[in-house]
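Some notes on the structure that comes next.
All protein chains but one are shown at their positions in the complex.
== subunit A ==
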Amino acid sequence: MATHEEISAGLQSFYEGYQKNSKLKLMNRDWNRVIRIIASDIDSQHTLTLQNGELTVTQGVSDQNPDLVVTSDSETLADLFYGDITPTEPYMNGTLVIQGSEDDIVRLDFISLMIWGE
């Protein structure tokens, strides 16, 4: 089981990877989304907000309704945002549950692929 801090550190790592990729920012300039990250086994919630290509990561829940809700156990979330595992594997075995439109889910996977590679 990972801690809330580990998930935060993973998201920070994800954020840094995103910031380094100017092409990714450009591609997401019209993809404005609020993504809620929820750990199912510990009390941990984060919000990723994409606005005009800029990504912000905040701890806890924002006031806005989310476009996507990503739920998994803390260990999977930490590994996922550190880029140790691809989202596809836990998604395919049901460990990772994502609520939202299928197109948005695929886009989120694309972003992860561009940050962490295969």
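Throughout what follows, contacts are C-beta pairs under 8 Å (C-beta built on N, C-alpha and C of every residue); 3 or more make two chains touch, one makes a residue touch a chain; residues count from 1.
Basically, contacts and distances are computed from a predicted model.
**Q** One chain is missing here; what is its name in UniProt, given the choices "Amino acid permease YhdG", "Dicamba O-demethylase 1, ferredoxin reductase component", "Sarcosine oxidase subunit delta" or "histidine kinase"?
**A** Result for the unshown chain: "Amino acid permease YhdG".
**Q** For the chain left out of this view, which of A:19, A:52 or A:101 touches it?
**A** Spelled out, the listed residue whose C-beta touches the missing chain is A:101.
**Q** For subunit A, enumerate the residues touching the unshown chain of the complex.
**A** Looking at subunit A, the ones touching the missing chain are residues 6, 10, 13, 23, 27, 34, 36, 64-69, 78-79, 82-84, 86-89, 91-94, 97-103, 105-107, 109-110, 113-114, 117-118.
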